[in-house]
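Here the complex is missing a single protein chain, while all its other protein chains stay put.
For clarity, chains are labelled A and B in written order, and residue numbers in each chain start from 1.
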Amino acid sequence: MAKVTQLIHKYLRHSKRFPHVFCPGCGHGIVLGSLVRSIHYMGLAKDDVVLVAGIGCSGRIPVYVDFNTIHTTHGRALTFATGIKLANPRLKVIVIMGDGDALSIGGNHLIHAARRNIGVTALVLNNHIYGMTGGQSSCTTPTGSFSTTSPFGQLEDEFDISRVTKVCGASFVARTTVMQAAAMDSMISEAVMHPGFGMVEILSPCHTQYGRKNNFKTCVDMYKWLQKSSTPMEKYRELPPEKQEKAIATGIFEKKDCTGLEEKYARMRKSLRGEN
Amino acid sequence: MSNDPHLDRFEVRLSGLGGQGILTLGRIMGQALALDHGYAVTQTQSYGPEARGGASRCDLVISTGRISYPKTISLDLLVALSQEACNKYFSDLKPDGFLLVDTSLVSQTPTNIYWGLPFTTMAQKVGLVQTTNIVALGALTHFISFMRATSVRKSLREILPRKIVDINLKAFNAGFNRAKKEYPEAPEKWKFS
Partner (left out) sequence: MAAGSRKSKTIEIFALGNEAVVEGALIAGCTFYAGYPITPSTEIAEEMASRLPHLRGGVFIQMEDEIAGLGAVIGASLAGRKAMTATSGPGFSLMQEHIGYACLTEVPLVLVNVMRAGPSTGMPTNPAQGDVQQARWGTHGDHPIIVLSASDVQECLRMTVTAFNYAEKYRTPVILLLDEVTAHTREKISLPDPEDINIYTRLTPSMPPEWYMPYEDNMRGVASMPPLGSGYRYHVTGLIHDDHGYPTSNPMEVEQIMYRLFRKIDQFFYDIQMVDEILCQDAEICVIAYGCVARSAELAVQQAREQGVRAGLLKLKTLFPFPRPAVEKMLRQCSSILVPEMNMGQMSREIKRVNNGQSKILTLNRVDGQIITPGQILIKILKG
């Protein structure tokens, strides 16, 4: 049996009815594949993994795989994850959110999760659009692009998810695209093993709702665009400003030693209770 | 408890400014009466948004039996540590209710029949103006004849942080002794069976 088939048999839920909800050409399946591979190669037990998702296309990812899976409310996945991690620090809590989920409605929770460095891993699947509700602009829709709620072009500036998370104090921040699957595998693994809050921003194309309105004839064009514009940090820094604008910097932007909040709390409790 | 007189809704209001320790005063008194004496006590409070300054008020209802309505209806005793509180609450006293004021801060009393001691000045003499509330507590322990000094001291020790207990006990004694000296007959005011 091919390796991928073995993984599918091991990690996909046999009781779940298919097909899945994702459109042809969607990048979210690549992220799920990468997540499954990362968990498999890290050797984590299924029981110890909790996937917590918000609302939107990305929110539908966890239901297909055989872990502890929780599909929460819009933007609030990190709050549930915080409760779970503090209640049982042994669990590996991985949060899957979309761009609107994490930064628009859930922006407050993201910046505070980063600030308090709770030991959960956030995967933010950035497709620059509200996909599930039918292509409205999100806070990461690039200025000038078209959506159903910016039919004459987006006037607002967009968020840089990685930068926001970094300045809020997250101890691990990285960005990749679905075109760099191998890099994504290692970034996810690294983020999950990192103590404290880790965030991996993953650019994932949405041709159905974003590409079609923004001069991408096919979804393949979007993948080509991601491949062309993604530039490793080192190279990106050397580019002239006009080229930087069109490029997408990828790589690990932040990695610092830290102790997760759950660990700090456990230590405080230990000393208060006089346990050693 | 057996020596404690029978009470039916004896109502006290402690009032003054935020930061004077009105609530702490009420809590120490309430705890002494509830836990050490064994009375039913309800302590309620009313406060504004300010942490310091502004009006502060703490009411106690003391009864031998169960207390249904927890708030005060008409006061047996009003303690006013500010002029504003004195003016505001005087009308809530029963016709035969009594007024106790801090004469350092209340210069005009609405009646000539009142008890008055300069609590704030006395607290300054004790060495810490923040003990004004406890000076008043000492005096109250004299005026309210059914309240035992030993119970109040015990409750004071339990509630206040350990490092400020000594100075507060000093303040308590100052208030208690001064009230006893200046108003030796005062506790006779209320006849409890």
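One rule holds in what follows: a residue touches a chain if its C-beta (ideal position, glycine included) is under 8 Å from a C-beta of that chain, and two chains touch if they have at least 3 such contacts.
All values derive from a computational prediction rather than experimental measurement.
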**Prompt:** The chain left out touches which of the shown chains?
**Reply:** A, B
**Message:** Out of A:84, A:102 or A:170, which residue would touch the omitted chain in the full complex?
**Reply:** A:84
**Asked** Among B:42, B:82 or B:131, which residue is in contact with the omitted chain in the full complex?
**Response** B:42
**Asked** So that we can see where the missing chain sits, which residues of chain B does it touch?
**Response** 26-27, 30-31, 34-35, 40-49, 67-71, 73
**Message:** Considering the whole complex, not just the chains shown, which residues of chain A touch the missing one?
**Reply:** 13, 15-17, 46-48, 50, 52, 62-63, 66-73, 76, 79-88, 90-91, 108-109, 112, 265, 268-269, 272-273
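The rule is short, and it goes like this: only the chains that are shown with their structure count from here on.
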**Message:** Distance between chain A and chain B based on Cα centroids, please, to the nearest Å.
**Reply:** 61
